[in-house]
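So the structure is just underneath, and the comments pick up after that.
Note that one protein chain of the assembly has been removed; the remaining protein chains are unaltered in position.
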Amino acid sequence: MKAMAIGVLAAIAMASLAAPWIAPFDPNALDIANRLAEFGPTHPLGTDHLGRDELSRLLHGGRSTILLAVIATAATLGVGIVFGAVSGYFGGKVDHAIQSLVLLFQGLPRISFMLAIAGVMGPGPFTLFIAVVVTSWADFARIVRAETLKIREEPYIEAVRALGASPGYVMTFYVVPNLIGPMVVLFTVEIGRMILAIAALSFLGLGLQPPTADWGIMISDSRPYFRSAPLLMIAPGLCIAITTFAINLLGDSLRDRLDTRMDGHPVVL
Amino acid sequence: MGAIAAHIGGRLATALPVLIGATLIAFLLGVIAPGDPAREALSQGGGLEPSIEQLAAMREQLGLDAPLPVQYAAWLGRVVQGDFGQSYITRQPVAEELLRRLPVTLQLATWAVFIAAFFGIGGGMVMGYFHGGAIDHAGRVFSLALLSIPGFWLAILLILVFAEILQVLPTSGYGTWQQMILPAVVLSSSTAAMLMRLSRAVMLEVMSQPYIITARAKGLSEPVIVVRHALRNMLIPLVTVIGNHAGEIFGGAIVVEVIFALPGLGRLAVSGIFQRDYPVIQGYVLVAAFVYIAFNLLIDLLYTLIHPQIRFGGGIK
Partner (left out) sequence: MSTATATDPLLQIRGLSVGFPTRAGTVMAVDDVNLSIGKRETFGLIGETGSGKSVLGMAVMRLLPNSARIGGAIMLEGIDILTLDPEATRRLRGGSIGLVPQNPGSSLNPVLRVGTQIGEAVRLHRGVSGREAGQVVHDLLDRMGLPEPEKTARQYPFQLSGGMRQRVLTAIGIAGQPALLIADEPTKGLDAIIRGQVIETLHKAARETKASMLVITHDLQVAEQLCDRVGVMYAGKILEIQTAERLFSAPQHPYTKALLNATPRKGLVPLPGTAPGLFDRPPGCVFAPRCGLVEIACGEDQAMRGMNGGAQVRCRLHAG
């Protein structure tokens, strides 16, 4: 399963990266005369309502969403690591202050605030990025804090501290490297959700903007024609679903490896 | 019974700062929003371009010259009295419009929570009971797939299948229970999938507890053991998670309301965004935060009812 997931993700990544070279057409080249064309030798998957080549748009369609999801998740993770590690490592007043903030942000309905922040700042990828980081960092910070608390109790941290290392040194070279394992899992698990959230907001017109060849926008564009040309709606959705499914499969196997409790059922003796 | 009051009181005490934080964020959204509220107020009815003097006077009248903390206090005072401002577009009080649409979203969300809880917990219990078997594996793949499908796409697919091809359910609209089925199912899907996976794990955990052996040793039948002995214990962790997930459902309602043309809060917020109707967005955020916090307090109350240790003031752990 895991090998399959990695294979699928590699294929999607390659196709997305190579899209400008392997796509038969410019994804934004209009050909109104040929709109909503069926499959054929020129357009293997037909064309959309503006006569744009469906296959070319599908190949390009993952680039923006996946890139934005990776950047946004990484940035959120970064903010979460800074706040979480500082909170967990130093404890005391700093911890208390950060935890109050975390509690506040966790107590708010995330998607509603994401939408509102992106909406007030005006639709677009950058505002979406900001909205995502602002509304999602708290979850990460809480998990990082818990992990940091665990690491802080390790004997080797005590040993390094006893040698007179500064808190910054211990954090950078001992605490953060030990956070990498759990963070990789967290990153993988979150990025699937992030792709879905970005696609949904792009679908609503609040994320990536037309005429970008994007799976979410393509579904939105093809909605009026979903009876006559259902493939235009089904194909990009399948692309999103397959990408997210592969990521989730991978995240699952990573999580199982790090956290055996999830699946460990004790033998009844 | 005093123990419940104390527990809920404690929860209220932590909910209040969150609520205040939510109002602060909503207020700041209004501050960073482009556009000038004074100009909006003056251009009411679409008259002439207001003069600079008129703008200054209006700004003073609206308190926009005061420092931010003062503005916030004044704004909060109005919000507490139910004055959420006026829509830039319709010139109607935002609070009235929100109140009109709230029941639609609440109805949708309630349906979704129940569908998710029923199928999620039920499915997870079956998977956990037959863990390692074919049902379990199929359930795990199914739940992971459900977590991976974009809700808006699932919505269109379901419309295509049930409304267009089979013609058994209406495409969109609001008013009948048939019109609620597809939106609620779509909205429940990711929460149901998450609950399936979690319930499976919790079921495994609970079924390996010594008290299940005691129950079996009494000669109870498996259905009685699962329902009376396992389910109640499972609900304790699950109920909390459902509360945490209410935000996903409330947020997911935005997309569902747009696709199924339900006149709810989410659709209002989206049109507010496109029309740059900032008071509406602000109002939406406030209501969303309030509903979310209130729902979690309700969940807490439910939690105390199924958890005897809290009910009798034993404290947890």
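Should a chain be cited, it is by its letter among A and B, assigned in written order, with residues numbered from 1 in that chain.
Criterion: contacts are C-beta pairs under 8 Å (C-beta built on N, C-alpha and C of every residue); 3 or more make two chains touch, one makes a residue touch a chain.
Worth saying up front: this structure is predicted, and the values here are computed from it rather than measured.
Participant: Write down which of B:L106, B:I236, B:A261 or B:L297 is the residue touching the left-out chain.
Facilitator: Touches the omitted chain: B:I236.
Participant: For the full complex, which residue in B:R39, B:R216 or B:R276 touches the chain that was left out?
Facilitator: The single option touching the absent chain is B:R216.
Participant: Can you list, in ascending order, the subunit B residues touching the missing chain?
Facilitator: So the residues of subunit B touching the missing chain come out as 209-211, 213-221, 224, 228-229, 232-233, 236, 306-309, 312, 314.
In the analysis below, only the chains that are shown with their structure count from here on.
Participant: How many angstrom between the C-alpha centroids of subunit B and subunit A?
Facilitator: Centre separation, subunit A to subunit B: 22 Å.
Participant: Which part of subunit B faces subunit A closely enough to touch in the complex?
Facilitator: These residues of subunit B touch subunit A: 14-15, 17-18, 21-22, 25-26, 29-30, 32-34, 131, 144-145, 147-153, 156-157, 159-160, 164, 201, 204-205, 208, 213, 246-248, 250-252, 254-255, 258, 269-270, 272-274, 278, 281-282, 284-285, 288-289, 291-293, 296.
Participant: Per the contact definition, I'd like the list of subunit A residues that touch subunit B in the complex.
Facilitator: Interface residues on the subunit A side: 100, 103-105, 107-123, 192, 196, 199-200, 203-206, 216, 219, 223, 226-227, 230, 233-234, 237, 240-242, 244-245, 247-249, 252, 262-263, 265-266, 268.
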